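One structure is given below, encoded as structure tokens.
All protein chains but one are shown at their positions in the complex.
Chain lettering (A and B) follows the sequence in which the chains are written, and residue indices restart at 1 in each chain.
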Amino acid sequence: MTLKKKWLGAGVSLLLAASLIAGCTQSENTGGKGNSGDSGDSGAAQTENFNPTGMPIVNEPIQLTFFTGLAGTNGSTPFEERLVYKEMQKMSNINVKFEFVPFDALTEKRNLALANGDYPDAFFTARIPAADLMKYGAEGVFVQLDGGLLENYAPNLTALMEKYPALKKALTMPDGHIYSMPSFYDPEFLPMLIGTPLWIKQDWLDQLGMKEPQTIDEYYNFLKAVKETDLNGNGQLDEIPYSGSGIGPFIDQIKGAWGVGTRGLGHKYVDVDPETNELRFFRTTDRYKEVLQFINKLYTEGLMDKDIFTQDSKTLYAKGGQNLLASTINPNPITQFNGEGYVGLGALKGPHGDQLYTHIKVPMVWPGAFAITNKNPHPEATVRWMDYFFSEEGATLFFMGKEGESYTVQPDGTLEFMDHIKNNPNGLTLDQALTDYVSWMGGSYPGYVNVKWFKGSESLPSAIEAGEKAEPHQIEELWYNFNYTPEETEFMSTVGSDIHTYITEMEAKFVNGSASFSEWDKYVETVHRMGVEDYMRVYQTAFDRYNGK
Amino acid sequence: MGQSQTAGIEGVALKPIQPTGKKKGKLYLAVKRHWRLYVLIAPVLVYFAVFHYLPMYGVQIAFKDFIGTRGIWGSPWVGMKHFERFFDSFFFWRLLKNTIGISLYELAVGFPIPILLALMVNELRQGAFKRIVQTVTYAPHFLSTVVLVGMVVIFLSPSTGIVNKAIEAFGGEAVYFMTEPAWFKSIYVFSGVWQQMGWSSIIYLAALTSIDPHLHEAARVDGASRLRRIWHINLPGIRPTIVILLILNVGSVMGVGFEKIFLMQNSLNMESSDVISTYVYRSGILGAQYSFSAAVGLFNSVVNFILLISVNRIARRLDQTSLW
Partner (left out) sequence: MRLRNVSMFDLINGSMLTLICLIVLYPLLFVISASISNPAEVLSGNMWLWPVDITWYGYERVFHNSDILTGYVNTILYTAIGTTVNLIMTVLAAYPLARADLPGRNLMMALIVFTMFFGGGLIPTYMVVRDLGMTNTMWALIIPNAVSVYNILIMRTYYQSSIPGEILEAAAIDGSSDFRTLFRIILPLSVPIIAVMVLFYAVGHWNSYFSALIYLTDRELYPLQLFMREILIQGQMEEMVNAADSSHAQTIMDEEAVKYAIIVVANLPIFLLYPFLQKYFVKGIMIGAIKG
């Protein structure tokens, strides 16, 4: 027996040792530790070829390769063959090779590329998380864009950052540098930032003889009336006052009526107390408790769909399609389920007089939409290439294509896709037809979205109306996302994540009644014991950094 | 009677021609005589060496703060930091309880049922009905998890699901299956049984084919009933297969899959449905927590391995069958 065990042990150790030795000799990547964007020797030759302004960007063509994330809805046509990039190549003289990586495999392949040292000149539409930007930026893998590259060669993005200082703050990593270019929505178009208003069926309001709710009480009365009246005329009381996919969106929409969430949707746990001007963990305040109590009332009185905790959006839309929904939250009832006659509500006034529209998204959607690597021999040219898409002509090219080829200008100035794209003769859907021209389908691209050249459901008249109603009550300051140091990220991924999970769980229980509000104080105590104090400290530090202290 | 059934190849142990010499001599001769067997297994060993042992150094990711471009060797060593982080989590005990609870429940219910099914199907005469039963029961294995969970949610919906409609028809009140923590594990396990029982029974059906029909003949002549014959001949006949599969299943207790749980989870049933794999997923949303998930994975593997060795040892004592 012992002899066998000896052999076993020896065998395993031998194999493990062999593995370690083999691992040592594996070709591993050596990440260069340069921090500037300069590429040394080729600098001189490059300056001759390179034009700091105007087109073409380089006189003799150069070749760049991009690691490119590909969405499922973006088709499979290589980018090089699409109109937008063919035009760009003609203009700039830069040949870009786009190496496709499906979104499915993005994280793994990104990590593999970095670990193998196999990464190309830039990451494009690759959804790099802020934590990675920070980590690899510090290693010198991602090129520092501030301190020269942006100021000199990215006039458009720089102009945007000057006009909207919060954008700059959100792009700056905790070490003070910028390593990427973002996916950015126009902050001035409110309907886009609202995204998903609280819709309510106007026809049924009229039938009930009620006017559009301006306060929480009026909204409540509407819901109650819906429950008791056959409004869709089918002889059954099957109308659903409010339904959704989870209770989160609803909480986000109405919490402004109790004055919480004063800094927007980018920060779901911390805001600023308007009375003390201090950071506040608002999820455990008494005001927030009242929000939950209100929702609990709706749930127990049957005014909220019992399926709300489990149904997905498709099931919700099926109900909408059957004309059962009195109010719901989504991008737009017409585009989602052919729902006619809905209007979006503005800010509702709560019992204490608060009337705050807090459901406003952060305009900077992806910080790491584009990043240049230290293997790129032409960082300046690359920056100029990418920056072009942040200009008005560039953005129009990116989203609409070329006038006369893919879009036309209407008499009122708006841009419309041409017929062969909108009503494709071969029966292709809009997304499919577009794959020959543009590449924005699926999102996550670096660029600047403006209603002038991008028409989502947010530009429908009903959405614009909702935006106008929300405007007078919108929050005074919208915080963009904060960026955390690696230690802070770790804290947020552990203690932070646990706190978030516990809160989400307990709130669901308070709403559906499985936890009684008499336990509220104990609940708050538990949350605080989990580490709210440290949480707030991390938040304060990040906030101070955000404000440039 | 049962002995010859389990003797198998184990019965062959030819004596060496050489007189009993030193232990080393015996071993050397044995190896030399069986050189062909080594040749047979050689390609497989090479495969494991290249594709499993060569990359094995990657295990240390669990003890490092992985930075891609520095590689696994160059990344900074942090020792047990990730493990501590995991153990310190507010939900650690709940995660452990749920993970192991679900696995044991699955084992208790899902392990015997395929065996029963195989025994029952085996009793059918060869024919259309037998083929139909086998084909129908194994079909659900091919449904993707997304579709399976989608159907479960539809069937169990409190407002429109047929299960609740049936309950109400009998005068009961609708049960909110998917949001009651108490129901979660049962729904998870029984939907899994439904999906996998046919597939899992296949191996037992194959094992049953090797049982000598003469044994049944003899027993029938002796007057034994069908049930007795199944109990005394069929079951012992497939006992080695059962034991091996049981050992392997115990050795995967910590590995409760991610996808199905994630799809069935919601904020109301979390206390019952939150398992280690979903926790790691949530934790990695903010930023690529590569090392952390490696550490948790390593923890799971170690626990699984210890369980496997223990059960294997028990099996070796009680039965002749074991992994080694």
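Observations
Methods note: a contact is a pair of C-beta atoms (placed from the backbone, for glycine too) under 8 Å apart; a residue touches a chain by one contact, two chains touch by 3 or more.
Predicted model, so just to flag it, every value in this text is computed and none were measured.
Across the entire complex, the residue among A:55, A:237 or A:318 in touch with the chain not shown is A:318. From the set A:53, A:76 or A:547, the residue in touch with the chain omitted from the display is A:76, counting the whole complex. The hidden chain makes contact, of the residues B:30, B:108, B:182 or B:318, with B:30. Only one of A:115, A:492 or A:542 touches the chain withheld from this view, namely A:115. Residue-level contact of chain A with the missing chain is found at 4, 7-8, 11-12, 15, 19, 23, 26-27, 71-73, 76, 99-100, 102-105, 108-109, 111-112, 115-116, 313-315, 317-319, 321-322, 331, 334-339, 429-430, 440-444, 449, 454-457, 459-460. Although one chain is not drawn, its touching partners on chain B can still be listed: residues 4-14, 27, 30-31, 34, 36-38, 40-41, 43-45, 47-48, 50-59, 61, 72, 117, 120-121, 123-124, 129, 131-144, 146-147, 150-151, 154-155, 157, 159-162, 194, 198, 202-203, 205-214, 225-227, 237, 239-241, 244-245, 248, 251, 294, 298, 301-302, 304-305, 308, 321, 323-324.
The rule is short, and it goes like this: only the chains that are shown with their structure count from here on.
Between the Cα centres of chain A and chain B there is a gap of 39 Å.
Chain B meets chain A in the complex at residues 23, 49, 53-58, 65, 67-74, 85, 88-91, 153-154, 157-159, 176, 178-179, 266-268, 270-271, 274, 282-290, 292. If you check the complex, the residues on chain A that touch chain B are 3, 15-16, 18-20, 22-24, 28-31, 107, 111, 113-115, 117, 129-132, 135-136, 139, 141, 246, 305-307, 309-312, 315, 486, 489-490, 492-499, 501-502, 504-505, 507-509, 512, 514, 530.
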